[in-house]
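One protein chain is absent from this view; the other protein chains keep their places.
What follows is chain A.
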Amino acid sequence: MTATATAPTTGERADRTGGPRSPLAGTGTLIRFNLRRDRVRLPVWIGASLLATVGSVSSFKATYPEPEDIESAKATFEAPAGLAMSGPDHYLSGEYHYGAMTGHQMISYMALVIGIMSILTVVRHTRTEEETGRAELLRSNVIGRHAHLAAALVVAVAANVLLGVLLAAGLGSLGVDGVTASGSLLYGATSVGIGVVFTAIAAITVQITPFARGSSGMAIAALGVAYALRAVGDVGADTFSWLSPIGWAQRTYVYVDNRWWPLLLNVALAAVCVALAVFLSTRRDVGAGLRPPRPGRPSATDRLAHPVAFALRLHRGVLIAFGFGALLMGVAFGSLLGETDDVLDSSDEFRETVEELGGSLEEAFASVVLAILVLIAICYAVMTVLRARAEETGGRAEPLLSTGLSRTRWLGSHLVVALAGGSLISVLGGLGFGLAGAGPADDSGLIWSLTWAAAAYAPAVWVTAGIALVLVGWFPGASAAAWAAPAYMFFTVYLGQLMDTPDFLLNLSPLSHVPQVPAEDLEWTPLLILTALAAGLIALGLAGFRRRDLDLK
């Protein structure tokens, strides 16, 4: 639509960006075209990230008005669970002023948001365009070989730079104690440093597979690995954090030491990744991945015609990746379980604080880690339910639903994979955590108890899948809003670390209602209530889907 409208101008513009023979011909036009397409999306991302950061930092004063409040916050974030959710403990070594809090608590959070923004922007303007065939239409015009990638990278980097500048200006003008102007400048640069790395990683993943979904999945997995590495490194061995671009950004020790040099690592990694992406892009055809597609079976197995088996076939790649990822992440965190005791020994004062709250440090750490592992499972469940919606809008539900397959069974088959797969991923995370934790903690019972604790979260996974299903059934246009659920839950895991968080904020999250086995006894009542809630949401969602028109191509 708009693509064809801008196409006639590319010829004349091409001269400005290197002439029609240049591999970058037409980049300028494509940049303007991308900005036109993102004129709502990117400002929303940037505005929301800015408001969330500035809002959080300006609320520190209200949250921690007295020195005692700051001391208790320090105690919270010194604990392994606190470190896993925030950043390295060097931020705590001096005065834990509001600036140190900002650097310590906000960077890892912000990295997830900025990373996802950057990845989705790059994928949207490269692989998605190729997959839909729109890139072909443009590439037949005066558009150079690398113009699409270059234009996508320029737009993603520009968005990151704009956000960085706004963050530096916004934080610098807050006038909060410890949040200095020079520190704020570095904070903005830190944000850009993280953004460019994941922009560049997405530039590689879009070369690998022919599918936009796979490209963004791989890049987001890289983001998850970077987050997990820094979490493991910040709690235990520092080395792991030095393997993560998020860890580098945190080691600027912004507002504390204000070091700029770790960001050089980010820039260097981004440059290497972009070079690799450009190289890989010359090794493939437009629309293709790196490897030629292999031929498939000439006929289907008997099983395939079963709706659940068919749904599983569509979802199995992602399921395996998530299961493996959760297991590995569990193992990484599990290896730290022994270290939490060392921390415990080193600080008596600290032990008292935690014990006043009930439970041991180890248990508090375990419950935060389990919540993070379960969030992976929850993201999988949301993704799987939304995949059914993508099948519908992609025109692939239409032929199936005009056979003897009812709407309930079709949507139900995807739901079954979401519920069972989500539960499995959660259990695998717990299993990895227990297996790796049993050694250092010297307690083989942990294997069973942590696996079981993770399994207890399954009803929370089901409730989230139910929320996504209700959106698909009743508000299909707003299905993507289902992502707000895991985002909010992640937020409550962080909030849960703070002493004075109002209960109602926590209680909105299903995670808060799951008994924290092994620290608590297994209580069946909340689990049964969550399960019943999930069943109700699912019934509601299916009913909505039965009564509405399909979205057809």
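The working rule: contacts are C-beta pairs under 8 Å (C-beta built on N, C-alpha and C of every residue); 3 or more make two chains touch, one makes a residue touch a chain; residues count from 1.
What we mean here is this: contacts and distances are computed from a predicted model.
Peer 1: Which protein name, taken from UniProt, belongs to the chain you can't see among "cysteine desulfurase", "Na(+)-translocating NADH-quinone reductase subunit E", "ABC transporter ATP-binding protein" or "Phenylacetic acid degradation protein"?
Peer 2: "ABC transporter ATP-binding protein"
Peer 1: I'm checking contacts with the chain that's been left out. Which of A:L400, A:A455 or A:L505 qualifies?
Peer 2: Hidden-chain contact among the options goes to A:L400.
Peer 1: Kindly note down the residues of chain A that lie in touch with the hidden chain.
Peer 2: Output for chain A: 210-211, 293-300, 304-305, 307, 310, 313-314, 317, 394-396, 398-407, 547-550, 552-553.
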